[in-house]
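Below you will find the structure I want to go over with you.
Missing here: one protein chain of the complex. Every other protein chain is in place.
Order of writing sets the labels: A, B and C. Residues in every chain begin at 1.
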Amino acid sequence: MKLSPVAERRIIFTVLLFAVALPLVFPIGWTTEISEYTRIAYRLIEETDENKVVIISFDYDPSTMTELQPMAEAMIEHAFKKNQRVIATALWPMGVQMAEQAFDKVCSHYPDKERGVDYTNLGYKVGGMVTIQAMGRSLSDVYPVDNQNTPYEEIPMLQNVRRLRDIAWISSLSSGVPGLKEWMMVARDSYQVPVTGGCTAISAPGFFPYVNEQRQLHGLLGGLKAASEYESLIGRLGSATTKMDAQSIAHLLILIFIAIGNIKAWHGKKGRQQ
Amino acid sequence: MIQIMHVFGIWLAAFFTLSIFSFLYKDNPFYKFAEQVFVGLSAAYWLVYIIYSIMVPNLFAKLIDDFSGNIVLLIPATLGLMMLMRLHPKTQWLSRYPISIMIGTTAGISMLRYMKSDILEQVTATMINPFSANTVSGVLGNLLLIIGTITGVYFFYFSKKVEGIYKVPSKIGIWFLMVSFGATFGYTVMARISLLIGRLEFLLSDWLHIIK
Amino acid sequence: MKRSLPLIFAFVVGIIVLISEFIPHRPFNQIVSTLENWFMIISGFAILLGQISLIRMNANKIANRLPDWQYHLAGLVSFALMLIFGLLWGMQETPGLMGDGQGISAYLGSKPFDYLFENAYMPLSATLFSLLAFFIASAAYRAFIIRGFESNLLMITAVIVIIGRTSIGTMLTGWLPESLSFWHIPNLADFIMEFPNSAAQRAILISAGLGIVGSSLRIILGIERSYLGGDK
Partner (left out) sequence: MKHGMVLVFLFTITILCANSFHATDSPWDDGKAIDLFWELSPMTRQVSIHRLNENGNPVEVHKSTLAEGSFTDYGLEANTHYQYRLTAYFADDNLTLMADSNTREQWFFLRKLGFLLLLLIVSCAIIYYIRAARNGNEFFIRRIAGLDSMEEAVGRATEKGRPILFVPGISDLDDIQTIASLTILSHLAERSAEYNTELIVPCRFSMVLSAAREVVKEAYIKVGRPDAYKADNIFYLTDDQFGFVAGIDGIMLREKPAANFFMGSFYAESLILAETGFATGAIQTAGTAQAHQLPFFVVSCDYTLIGEELFAASAYLSKDPQQLGSLKGHDFGKLMIIVLIVLGVILEILGISALKEFIAGAVS
């Protein structure tokens, strides 16, 4: 039987669709192991004192929210648990909406957390690396108001926070440029503020050299798997964890495709040689 | 009413999701329509956010509240308007001034930051005593890290013929690059699958209510 | 004049930024601080420009009845809707020209801008990139054929990482004794990422970094001037 390439393609598409959908409908509940890089990020937040002010920067848009949104929720929840105060910023305009959605979700479990006292959303600023450098000199110059139009000086949690140096840690959830790399370059390498973060799995390999002895990055969450690891570290069964079964099955399927493709190519080659 | 609008919203989202997926069968009007809607919404989103998060708070509000105190802000405002002159061919040359200031600032800052973070910090992060690790795999890893970095950089060194003994480090360098590309490949598979999972979850749970 | 003055601007600005990194004394840090705040405002205009030209291009396509102009019209309509909603009632916590629009929010469940964002923008943006999952599957079947030593190395690493980053890896070699834990696939995948992968990525960072230092230097010195556009 010989299939046309187009037909072959459509069969592959359909098989993949079912391989991903079925485990979502019938979860298996497989466990995964926690990698060291996730632990490093976790420890940074775990070991920061109460009442410190931290930044979580939402540098992504909805196209990668499946990977990054669970990280954002888990990190906000972790910071809330440790009574740290969270500033949300965004180097991508869509990040502002992502931040609001994340706060809404986490605050439903922490009803006592108050906007302005425990968290605030300073919103989007253009300019990437240059803007972060400006934040190193003065946060209120860059953010005259938050996204509710409250002047910076009137936000209670920001009373003693004037520049990046006053921030205990920064986490950038990043799906491209500007994002984690810019935060690391300026906030960590220029102003010595600890930077951690999460990125899509695609960019993760490129960030690994920064998790080094000097701790240019304090750990790294790379993709959905790392998000589920973080969720299990803070003891929360979040959205990333429930998706890992589908992820595992799909990986298995891709490997099967590679294997079949190679066997087929090998057969074809042998056929031609004869 | 809210309930009806909520359901309508979900059906709208499902319609757009399926329209995009229809590209998998072949390029078709639904896909083209959905795509152009996306382009339009995205442009409007950027515009609205630039106005409400940059223009108003960082420029106009400051000028309105305290004009004489912020008079210096008229300079970037003028430069910004000169940027917009690009829209007209006759006045296009005016945009060169703001562009040159932006490019000059970016060039200066990226020169410093890349030199520091991607060169110096990476060099010092490779200056490690490989034998300081307390496990065999740690020592092995450190050695691989040092050798891989050196040979990798050598692979990108173009001033020497790749012959005889000089071929060796270049060859090893490319092996390391291949291993890293393999890792990137694996991680990319992971990322793409994750995004699909996200969409299917929406369809199966919010739209069809198959998953609770 | 039209070209030399901008080149001088770029030079002066670039040099001041460089100096202020090493000389912490005023006036340099203050100049740079001002420059950074200006940069933000000018970039705001630059993005404005980009979006306006995009929309103008689409409008031209419609005016000239170029192929597929109907779709561009749909794009333009959605652009106008989103823009008007955003300007009038703002988004989320931010009020617009006409305040928060409580009346219309009560009807929709959220502000109209947010309603469009959640029910149109979000699904479109998220779905576009999820298409690639399918393409990767078909490429895995049709193109990822092992050929030489180098591509073998690539494929083997890929397979270890693909297995190692899921639950399958845990199950597959979870039975290995403690002494062989290095060969446990998730550990092996982490080892690859931490050492050989980091080494190669570091080499890429270093050589690309030199490229960026070089091109920035050429821009500041005015050797590279293509950003000014063609000779006029």
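Assume contacts are C-beta pairs under 8 Å (C-beta built on N, C-alpha and C of every residue); 3 or more make two chains touch, one makes a residue touch a chain.
If you're wondering where the values come from, they're calculated on a predicted model, not measured in any experiment.
Q: In the complete complex, the chain left out here touches which of the visible ones?
A: Missing chain, whole complex, touching shown chains: A, B, C.
Q: Which is it among B:Phe21, B:Tyr52 or B:Phe185 that touches the chain not included here?
A: Final answer for the missing-chain contact: B:Phe185.
Q: Which residue from B:Ile51, B:Ala77, B:Leu140 or B:Val162 sits in contact with the chain not drawn here?
A: Touches the omitted chain: B:Val162.
Q: Name every residue on chain A in touch with the hidden partner chain.
A: Those residues of chain A that touch the unshown chain are 5, 49, 160, 162-163, 165-166, 192, 202-203, 206, 214.
Q: Mind listing the chain B residues that contact the chain we can't see here?
A: That gives, for chain B, the contact residues 23, 27, 32, 35, 111-112, 115-116, 119-121, 123-124, 126-131, 146, 149-150, 153-162, 174, 177-178, 181-182, 184-185, 188.
Q: Which positions on chain C touch the chain that was left off?
A: Per the touch rule, chain C residues meeting the hidden chain are 21-26, 29, 128-129, 131-132, 135-136, 138-139, 142-145, 150-151, 154-155, 158, 201, 204, 206-208, 210-211, 213-215, 217-218, 221, 223-224, 226-227.
Note that only the chains that are shown with their structure count from here on.
Q: Assign the assembly's chain-to-chain touch graph to one of these shapes: line, ring, star, complete, other.
A: Complete.
Q: Out of B-C and A-B, which chain pair has the most contact pairs?
A: Taking the two pairs in turn, the one with more contacts turns out to be B-C.
Q: Could you give the separation in Å between the centres of chain A and chain C, each centre being the mean of its C-alpha atoms?
A: About 14 Å separates the centre of chain A from that of chain C.
Q: Taking each chain's centre as its mean C-alpha position, how far apart are chain B and chain C in Å?
A: 2
Q: Starting from the mean Cα coordinates of chain A and chain B, work out the distance between those two points in Å.
A: Those two chain centres are 13 Å apart.
Q: Give me the residue numbers in chain B that touch at least two other chains, ranges are fine.
A: Residue numbers touching two or more other chains: 24, 45-46, 50, 53-54, 58, 105-106, 109-110, 114, 122, 125, 180, 183, 187-190, 193, 195-196, 198-199.
Q: So which bits of chain A are touching at least two other chains?
A: Residues 13, 16, 20, 63-66, 94, 96, 123, 125-126, 130, 133, 142, 147, 149, 204-206, 209, 212, 223, 225, 247, 250-251, 254 of chain A each touch two or more of the other chains.
Q: Which residues, counting only chain B, touch chain A once they are in their complex?
A: Chain B reaches chain A through residues 24-25, 45-46, 49-50, 53-54, 57-58, 61-62, 105-106, 109-110, 113-114, 116-117, 121-122, 124-125, 128, 180, 183-184, 187-191, 193-201, 204, 210-211.
Q: Can you list the residues on chain B that touch chain C in the complex?
A: 1-2, 5-6, 9-10, 12-14, 16-17, 20-21, 23-24, 29, 32-48, 50-55, 58-59, 72-73, 75-77, 79-81, 83-84, 86-87, 92-93, 96-112, 114-115, 118-119, 122-123, 125-126, 137, 140-142, 144-149, 151-153, 155-156, 173-183, 185-190, 192-193, 195-196, 198-199, 202
Q: With touch defined as at the start, can you tell me which chain A residues reach chain C in the complex?
A: For chain A paired with chain C, touching residues are 5, 8-9, 12-13, 15-16, 20, 30-33, 35-37, 61-66, 94, 96-97, 100, 121, 123, 125-127, 130-131, 133-134, 137-138, 141-142, 147-149, 204-206, 208-209, 211-212, 223, 225, 244-245, 247-248, 250-255, 257-258, 260-262, 265.
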